[in-house]
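Note that this complex is displayed minus one protein chain, with the remaining chains in position.
The chains carry the letters A, B and C, assigned in the order they are written, with residues numbered from 1 in each.
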Amino acid sequence: MADAHGTVAEHAEHSPHLRHHFDDMAQQFDSATLGMWVFLLTEIMFFGGMFGAYTVYRGMYPEAFASTSQFMNPFYGALNTAVLIVSSLTMALAVRASRLGEQKMLQLFLILTMIFGLAFLVIKGFEYHEHWVDMKVPIIGGHWNYSEFPQFARQAQIMFCFYFFMTGFHALHMVVRLGLMTTIFVMAKRGTFSSSYFTPVEISGLYWHFVDIVWIFLFPLLYLIGRTKKLI
Amino acid sequence: MSTVLQDPRAVETPNYLNQEYGWKSWLFTKDHKRIAVLYIISITAMFFIGGIFASLIRVELLTPQGDLVNSDTYNKFFTMHGIVMVFFFLIPSIPATLGNFFVPMMIGAKDLAFPRINLLSWYIYIAGAAFALAAVVLGGVDTGWTFYTPFSSTYSNTFVITAAVGVFIAGFSSILTGLNFIVTVHKMRAPGMTWGRLPLFVWANYATSLIQVLGTPVVAITLALVGLERAFHIGIFDPAIGGDPILFQHMFWFYSHPAVYIMILPGMGVISELVTCYSRKGIFGYPFVAGSSLGIAIIGFLVWGHHMFVTGMSMYASLYFSLLSFLVAVPSAIKVFNWTATMFRGSISFDTPMLYAFGFIGLFTIGGLTGLFLATLGVDVHVTDTYFVVAHFHYVMVGGMVLAYLGGMHYWWPKISGRLYPEGWAKFACLLVFAGFNLTFFPQFILGYLGQPRRYHAYAPEFQVLNVMSTAGASILGLGYIIPLIYFLWSMKYGPKAGNNPWRATGLEWQTSSPPPTFNFEKTPIVTEEAYSYHTQNQKETHGG
Amino acid sequence: MHEIPSVRTYVTIWAILTVMTFVTYYVAQVELGAWNIVVALLIAFFKMMLVILFFMNVKAESPLTKLFAGAGFFWMILLLGQFFIDYVSRGWMPEGKLW
Partner (left out) sequence: MQLPLFPEAASAIASSVDYLYFYLTAVTIVMTALIFAVVFFFALKYRRRSEHEIPPPIHGSLKLEIAWSVLPFLVMLTFFWWGAQIFFANASPPPDAMDIYAVGKQWMWKIQYPEGQREINELHVPVNRPIKVTLASEDVIHSFFIPAFRVKHDVVPGRYDIMWFTPTKPGRYHLFCAEYCGTEHSGMVGWVTVMTENDYENWLAGGGSEGTMAQQGERLFGQLGCATCHQLDQQGRGPILRGVYGSRVQLQNGQAVLADDAFIRESILNPNAKVLAGYKADVMPTFQGQITEEQLLQLIVYVKSLAIQGAPPVSEQSGAAATPNQTPTTGEKK
């Protein structure tokens, strides 16, 4: 059934990376890729649940949600989006390098990708700190004050809760994927990969891009709502 | 049958059981068959733990007054019964055991696509179960298995977070099993094993896996929100701060309704195998039976609102969910009709697995048709949240799913263990289960229409007779479950050797030795025929084995 | 294996994505009423498609991968859509009979 995929199958007849239960490298590569996509399906629904609940409340309390935009820093949000997009580019280039078997380039791009990933987390940390100073953290001991718009105080609390939940969950994914990249980097350093074996780079790359896509949606949904609204 | 009685101490051919010995060889195994056995042991333990809670519930309900235990304890009993049975028995039951063992074999693969992830999913399951059981030991949970807010998030004083963490973790086990199956079915099929030749058990498990992968994350996130709400009192589901408790129900049932299809679909797959094997005939309408599994998996996501007709959900949403709930009944009906038609002009034997299949068809028909009452708007208002729902659910889950599981265990036991179970005892136990089950749950339909609400510790005195009948049935049912446990254990040492194909079945799993070797097949099989080609097999063979 | 996209393709996509980020940032400051959110989501969707098709190279992948990539978003829409069947019509009350 596994129709021999040109290059991979030819070069990998006796690859040490072929696991015993697969027929050939092409089958193994296809399985790993499909497995990652199915996992991403799960991840989509994971975030989908959060997006769903968020959307319901946003529909219920449009003005309260709009009022929270006063306390978001869209500059940080946009900057972080840009940082992630650069990291996506370097990740894509890393995968490309691994396919071509350019090991030095692969390592370089992996390092760059991780640096941008870390930069995102650092910026996010500054942002969280700002919210803390602003008293806009309804969780963890209730560091919370919304006297600017008392009429929205309760509902804005829900919005901020979703904000921390969604960005926190996203940040958790950032940490996971940085760990993943570290592993890949160590493997690359040890010379595990070649132009005929790059499956782990490829599927970690898919995961990296997915986490960026989540942010692409979080940015407008959390930072850019009601920026034009005049609030009473 | 070519069952040869041998001295059990005789030298056995190498197989997955005797390849290696010692606890390490089990706990670190990557063999899907050994992992399936690990799952069988763990879900059996969870089944009996859940069963103990069920018995305590039934004993308490012998009298209308709550006199055996106090209300809090009773509430914990039914909650733990629900959580253990739903999340730790029913959901993993067939996919993680029989599916794990036989899906790779039936498609002619050496293993699942990701053996290490398969083992990981078992450890995750154990971790989830440990949390759930920790919640029991620490003092229990009393929210009901549905964790409805704001009771679970604000008012309950029990170990809600511990139990929710357990369910959350177990969800990942379920997701990973589903992921593994999807990739395996797509990428690991033997040469010639086209989609049109897949055994129906594989189709059913594939459809189940789709639900697991798509639905489970949503309930995980929902329970995470409940935990967050409970820890920090933010207001996501708290009406006092503007939250909507109904939203929790939407999110919960988005998973938990399709979850009942996670439970029943693999059971339907087992029945398709049993009916064909013991009728010695190909399935009637293969594309329809296979397609209806996918149909159920997809439409199953569109019907969850029928749990919420009286919650104050929009009436028009109720209308929508009601209509689609009837639609999902169609593929289920197709399956029942096709199984029945398969028997037409067959050669039907009455081995124990077939008796379970008969039981399944009957009880699932009743369970399915009573589900229509609950999809009908006007009637649901009266019967929802009563014992009618309890009876319906158990007819599908216990009458349907557990019977299919037991049927499948009997059918494949010779392959798993290499031994035959004692046929007489097995038939007796099957009859006990069938009779005990009906006596337990049929009166609950009547109780439900009379209006006895579910989850009641004490009830109105006029309901007592029916409740006593139900409890009496439960004790017969309990006995019916213990007997197979005993004779399965017995047969592992003393059962007669089964031979490779005691039922003369057609699937690839029967064409290798019993128990199978570690990599399932001596050499990769090549498939040249449709599934269930009993006709050609009958002509070719003289004697089975 | 499928062909490997050139560095130039990747950089072009990156440039478009960055420009779109600025566009979405500035469009959000312009009063468009209900269209603000629509535009923001359309841009996000466009960016997502670029990442999926080019960075994740789904463009060159098998139909199966495309199917699975699409299924996730379809199911998410299903989830949201059915929430809204309830929430949009929550206040509506029928008068007497339906038909």
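Everything below uses one rule, namely that contacts are C-beta pairs under 8 Å (C-beta built on N, C-alpha and C of every residue); 3 or more make two chains touch, one makes a residue touch a chain.
Note that the structure is predicted; figures quoted are calculated from it, not measured.
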Per the whole complex, from B:50, B:128, B:245 or B:480 the residue touching the absent chain is B:245
Of the listed residues B:191, B:453, B:496 or B:517, which contacts the missing chain in the full complex? B:453
Full-complex contact with the absent chain, from B:29, B:97 or B:156: B:156
Using the document's definition of touch, tell me which of B:311, B:475 or B:500 contacts the absent chain. B:311
Provide the residue numbers of chain A that touch the chain removed from this figure. 59-63, 150-154, 232
What residue numbers in chain B mark contact with the hidden partner chain? 66, 71-72, 75, 142, 144, 148, 150-151, 154-156, 239-240, 242-246, 279-282, 284-288, 309-312, 315, 318-319, 322-323, 326-327, 329-330, 333-334, 336-338, 340-341, 343-350, 358, 361-362, 365-366, 369-370, 372-373, 375-382, 384-386, 446, 449-451, 453-466, 534-535, 538-539
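Here is the rule we use: only the chains that are shown with their structure count from here on.
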Chain centre separation in whole Å, for chain B relative to chain A (CA means): 35
Two or more other chains are touched by the chain B residues 186, 214, 218, 247, 254
Mark out which residues of chain C touch at least two other chains, giving numbers and ranges. 64, 71, 75, 79, 83, 87
Quick check: in the complex, which residue numbers of chain C touch chain A? 1, 4-5, 7, 10-11, 13-14, 17-18, 21-22, 24-25, 28-32, 36-37, 40-41, 43-44, 47-48, 51-52, 54-57, 61-62, 64-65, 68-69, 71-73, 75-76, 79-80, 83-84, 87
Okay, in this complex, where on chain B does chain C touch? 186, 214, 218, 246-247, 250, 254, 301-302, 304-305, 313-317, 319-320
Can you list the residues on chain A that touch chain B in the complex? 1-2, 19-23, 27, 30-31, 34-35, 38-39, 41-43, 45-46, 48-50, 52-53, 56-57, 60-61, 138-140, 142, 154-155, 157-158, 161-162, 165
